[in-house]
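Encoded as structure tokens, the structure appears first; notes follow it.
Only one protein chain is missing; all other protein chains are in place.
So that you can tell them apart, the chains are marked A and B in the order they are listed, and the count of residues begins at 1 in each.
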Amino acid sequence: MERRECRRHEVATGALGGSASHASVSRRSRDRRPVLAPVVVAVAAIATACGEDSPSVLDPSSGAGRRVEELWWVVFWISAVAVAVVTAFILVAVRRRRPDPGPGEETGPTAARDVDTRPVPWGDRFVVLAGVVVPGGILAGTFVFSLGVLGDLADPPEDPVLDVEVVAHTWWWEVRYPNGAVTANEIRIPAGETVQLALPTADVIHSFWVPELQVKKDHIPGSDNRLWLVADRAGRFRGQCAEFCGLQHAHMEFEVVALPPDEFEEWLDREAEPAVEPQTAEAREGAEIFEASSCAGCHAIRGTSADGTLGPDLTHLADRDTIGAGLVPLTPVNLADFITDPQDAKPGVSMPPTELSPREVDAVVAYLMELE
Amino acid sequence: MPPVTTIEATPTTHDSAFGETGIPGELLPQRYSGPRAFGWWGMAWLIGTEATLFALLLATYFYLRFRSGPTWPPDGIADPELGLPLIMTAILWSSSLPVHVADQGIRAGDVERLKVGLAAGFALGATFLVLTLAVEWPEALDDFGPTTNAYGSLFFTITGFHATHVLVGLLVSLWAQARAWQGAFDESRHISVQNFAMYWHFVDVVWAFVLATVYLSPHL
Partner (left out) sequence: MATTVAPEAPPRLATTVEQLEESWAEPPGLGSWLGTVDHKRIGLRYFYTGMAFFVAGGIESLLIRMQLAGPDLDVLGPEGFNQLFSMHGITMMFLFAMPVLSGFGNFFVPLMIGARDMAFPRLNAFGYWVLLAAGIFLYSSFLVGRAPNDGWFNYVPLAGEAFTPGINIDFYAVGLIFLGISSTGGAINFIVTILKLRAPGMLLNRIPIFVWGEMAFALQIVFALPALTLASVLLLLDRKFDFHFYDADAGGDPLLWQHLFWIFGHPEVYIVALPGFGIASAIIPTWVRRPIVGYTYIVIGELAVALIGFGVWVHHMFTVGLPNVPVGFISLASFTVAIPSSIQVFAWLATLVAGRPILRTPLLFVLGFIFIFVVGGVTGVMFAAVPFDQAVHDSYFVVAHMHYVLVGAAVFPIFGALYHWGPKMTGRLLDERWGKVSFWLMFVGFNLAFFPQHLLGLFGMPRRIYTYDEGLGWDAYNLASTIGAFVLAVGILVTAVNWFWSRARGAPAGPDPWRGETLEWYASSPPAHYNFVTIPTIRSREPMWDQPELAGGAQAPEDGGRPLTGGHVTLSTSLLDARPQAIVHMPHASVWPFLLSLALLVLAYAVLLDVWALAVAAVLAGVAAVMGWFWPRGQTQET
């Protein structure tokens, strides 16, 4: 899987860097100055950089994503040809250059004797043809094609099987399922099935973007935006807030996790259940501390007295891969660090530094790590 | 050769009606008004940009109205009373007449008509402003304020913005009146009067749109 995606990237980036602009750059360099050679090397090096897994628009895992990718290649090739044509004109002009006579002392028409003031006989016709008629036709065609794609993206191919509410907060994502399950920063969906997302916001404007699955849509106060998703295959798809939303805009990530449908159903049922009872003594102590301290004022753990709503629901925290909206992997150490000094881990978050002692923090961490 | 013989040959001074360009025999006017004057064009474009500002402000009103629920004004605020605003409209619009008379007067060189027209226009405009600030706003404030909701913000911002324009117009009028009393204007020199008149008519015309938006449209 990894290797296949890698090759796809290579094709995509190779084409990007290698055809239009890049090619024109290299042609310029052959014709003119060796100065451009380093650019060619650099662009080539960049274009072939590969082996890592970007959340790429050009590597879609959904029908909607593939339509957008098709549209991209259409506009890309048109653009590549346009840039190549313009570059060709520039190169023709450069080939026709005359020697630089240097600055002149004399003024007026004696100095202007090298000027050719005859009108260019084909000039106006050329400008109309190349500047209006040809681009007009191409643009009209592209417009119509893009409207087709727009229409395809407007409605899901089939009725949604599941409604999920994704509430954007500064700077994390609350995910609510119809059966009462609530989680954060991980949106689990059944693979191959249509899911409808409601996109409200708890505060400022955010934007929901999973490049491999769908175009983006904004969370806006006072509006009721929706977006549908279908993931072709099971897998994890990275998403991130795309609308600048303040200090930690960079750390407002999430993942869409597509599971095989039966596995998803199983997970969803489990997720709606209350939290498991703490097993170890340390975890039991941690649970008591959690409920007694300010933790419970902001976080909910269903099945306990903790029912805060300002922060993420922690009922099944241990199921998640990361904390802090994609900030760091969920490990006991990271979790303890985050609880101890959230302002150091993610400056600006609403969560205040803890009043707990290090030992108490460890107990709370032990408890939370049990919440599967 | 043009029939101008009263001026000195060299050098041209500002006091003469015509000046030399340096092309033998060519004389051009040095005093002019209307679209020949830069000031006229400057005022025309200033009005253009101001009109855009007003248009956007009123568009904001309708934008928020149509984004809001079915009842407008919202939150139990009553539709605006029309009596006083219509009286104010009559006062403001009637002020354009004396300003026009003043403008026409000075074009004919009649400084007395200028002084009287400007003074009458000023009195009517000032009455409008006083009614807005001292009667209309306090009445509205009984019901809602600018911080009640977006409707209140719109009401007071739009009427306040227009009132500010009236105030500026009154200040310019004072200036023009002072200059008129100094004897600065005659039939060939009166750009200030002309510009003031343009501005004042603009403020009156804009009021039509303010009235239709803020006072009449909620009744529709």
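The rule we apply is simple: a contact is a pair of C-beta atoms (placed from the backbone, for glycine too) under 8 Å apart; a residue touches a chain by one contact, two chains touch by 3 or more.
Worth saying up front: this structure is predicted, and the values here are computed from it rather than measured.
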Chains in view that touch the one left out, judged over the entire complex = A, B
From B:I87, B:A120 or B:A184, residue that would touch the chain that is not displayed = B:A184
Quick one: say which of A:L162, A:I205 or A:M369 touches the chain that got left out.
-> A:I205
Going by the touch rule given at the top, which residues of chain B touch the chain that is not shown?
-> 1-2, 4-14, 19-32, 35-39, 41-42, 45-46, 48-50, 52-53, 56-57, 60, 63-64, 67-68, 74-75, 146-154, 157, 171, 175, 179, 184-185, 189-192, 195
Absent-chain interface as seen on chain A, which is shown = 9, 12-13, 16-17, 21, 24-25, 33, 35-36, 38-39, 42-43, 45-47, 49-50, 52-58, 67-68, 71-72, 75-76, 78-79, 82-83, 86-87, 89-90, 92-94, 96-101, 103-112, 114-117, 119-120, 122-124, 126-128, 130-132, 135-136, 139-140, 142-143, 145-147, 149-151, 153-154, 170, 203-205, 207, 209, 211, 215-218, 220-223, 225-226, 238, 240-250, 326, 347-348
